[in-house]
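Removed: one protein chain of the complex. Kept in place: all other protein chains.
Labels A and B are assigned to the chains in the order they are written; within every chain, residues are numbered from 1.
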Amino acid sequence: MSRKRPPLLSTIGTKTTMAVTGLLLLGFVLVHMLGNLQVYAGREKLNAYAKLLQDAGGVLWVARGGLLAVFVLHVVSAFRVAAMNKAARPVPYVSAVPQVTSTAARTMLLSGLVVAAFVVYHVLHFTLGVVDAGNHGHLDAKGRHDVYGMVVAGFRQWPIALSYVVAQVLLFFHLAHGVSSAFQTLGVTHPRLAFLKGRFGTVVAGVVLVGNVSIPLTILLGLVPCGAC
Amino acid sequence: MNLTLHVWRQEGPGVPGRMERHEVAGVSPDMSFLEMMDLVNERLVREGKEPVAFEHDCREGICGCCSMVVNGAAHGPKKATTVCQLHMRTFKDGDTITVEPWRAAAFPVVRDLVVDRSALDRVIAAGGFVSVNTGSAPDGNAIPVPKEAADVSMDAAACIGCGACVAACPNASAMLFTAAKVAHLNRLPQGVPEAARRVRAMVEQMDAEGFGACTNHYECMEACPKEIPVRFIAEMNRAWTKASLSAESAAADKAGFG
Partner (left out) sequence: MALRLDSKVPSGPMDRKWEKHKFDLKLVNPANKRKFRVIVVGSGLAGASAAATLAELGYLVDCFTFHDSARRAHSIAAQGGINAAKNYQNDGDSVHRLFYDTVKGGDFRAREANVHRLAEVSTAIIDQCVAQGVPFAREYGGGLANRSFGGAQVSRTFYARGQTGQQLLLGAYQALQRQVGAGKVTMHTRSEMLDVVVEGGRARGIVTRDLVTGKIESWAADAVVLGTGGYSNVFFLSTNAKACNVTATWRAHRRGAGFANPCFTQIHPTSIPVSNEHASKTTLMSESLRNDGRVWVPLKAGDRRAPDDVPDHERDYYLERRYPSFGNLVPRDVASRAAKIVCDEGRGVGPGGRGVYLDFRDAIQRVGKDTIRQRYGNLFDMYANITGEDPYAVPMRIYPAPHYTMGGLWVDYDLMSTVPGLFVVGEANFSDHGANRLGASALMQGLADGYFVLPYTIGGYLAGAGTSGLKADAPAFLSVAKECAERTKRLLAVPGTRSPDSFHIELGKVMWDECGMARNRTGLERALKKIPEIREAFWKDVRVLGTGDRLNQNLEKAGRVADFLEFAEVMVLDALTREESCGGHFREEHQTSEGEALRNDKDFQHVAVWEWKGDGKAPELTKEPLAFEVVHPSTRSYK
């Protein structure tokens, strides 16, 4: 008898991993968004928040490590599922007409890849200061890293703002299917929780879209004061 | 009615196939889709050409033999219908119709529209049963079964094993088929003792057959002639996770897996 797959590597195991890591990533996205929205509270608030995080030191690195692990697991699971599914239908249909599935569901790999590329870009932009280096690394009046100034100056450049908007639209599609799908994969069946598998995903994705897209858009339109940037 | 048919022709397993065009005249709207195929075949025989092979038997929507993707939809455009119960009045004069076999790595084409679905039998053989030998059963009324459990169990048991769920799934996944059997048996008191073993063994076999993973497109439910709900897939996911996390399973893994 051939060697059996360990449960975690089975189709359901892989999907479960993807669902759990996906929901964790969603949690991060939501917290991250709430943090970012402090841009509307002004330079003081946002920079203080950034300082708070930076001062967390070891905890920050543990969190970053955990996040990276979750992210990698999510991506690896996605590739595994995609490979298994491609192998499952080697000869395609001449004519296959989707009856009920959504564009979001059919483009998960694509939207996921774009979002992943965006994450790298985003880290290069705001964390490492490789993109738009000129606006990175300035200090505010209190000697803190001037995150506020960096964000506002960055998004006043329309190509950067646009790339963020495009990425967020794809994230919207990714979450719209992914969130509801995760609850199905995790076995939610109780009628009172049925909403989790219904519109909930779209609503959450919509909230993330509006929250995150508002920042580059309002800045680009000059609605957020620049101050000293 | 006159129709143009594009039908998949394939001599045998592993050889390349192609679409073949047929003009079909004199189709009556009262015919079933398969009777229209009979008409095509009758004419092919008259012309000295080999008829199109397709699977069919009861022609009343219960045996699960018939299996065609018609115009890109498993069992054709009508909901909750097998292709044998699809009638030509669903189509219009002059329509072009494409007919293809189920396509999945686990369902190799045998000939034309006939595929090998024995993978589904092996999934059942792995655990889709209650281990009770003939003669050892207690009285039928010895164990009460709540009416709701019996009813939902019947909803799941209505599966005819046609494989349309696999055919319709963008991933060629057999989750709905497998989940329906798990939901049918795990819900009944008679099926409970083997519930954990059953779901693990069936999923393992399902994977070994090369079916894809479910990514929740729900095309299966749309194609299912018996409208088996995808809720059963969620149920199976949960049952599988629970079973995989149990101490008994861990012990079994240590002993049997790897």
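The rule is short, and it goes like this: contacts are C-beta pairs under 8 Å (C-beta built on N, C-alpha and C of every residue); 3 or more make two chains touch, one makes a residue touch a chain.
From a predicted model like this one, the values you see are computed outputs, not experimental measurements.
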Legend entry - Which displayed chains the unshown chain touches: B
Legend entry - Residue among B:Met19, B:Cys63 or B:Ala208 that touches the chain left out of view: B:Cys63
Legend entry - Touching residues (missing chain, whole complex) on chain B: 11-12, 28-32, 34-35, 38-39, 41-42, 45-46, 48-51, 53, 55-60, 62-65, 81, 85, 87, 89, 110-111, 114, 116-118, 120-122, 124-141, 143-147, 150-151, 153-154, 157-158, 160-161, 184-185, 188, 190-191
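Simple rule for what comes next: only the chains that are shown with their structure count from here on.
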Legend entry - Inter-centroid spacing, chain B versus chain A (mean Cα positions, whole Å): 37
Legend entry - Residues of chain B defined as touching chain A within the complex: 6, 8, 19, 69, 71-73, 98, 100, 103-106, 168, 170-173, 175, 200, 203-204, 206-208, 210-219, 221-223, 230-231, 233-241, 244, 249, 253, 256-258
Inset, instruction - Write out the stretch or stretches of chain A touching chain B in their complex. - result: 2-7, 10-16, 81, 84-85, 87-101, 105-106, 108, 177, 180-181, 183-189, 197
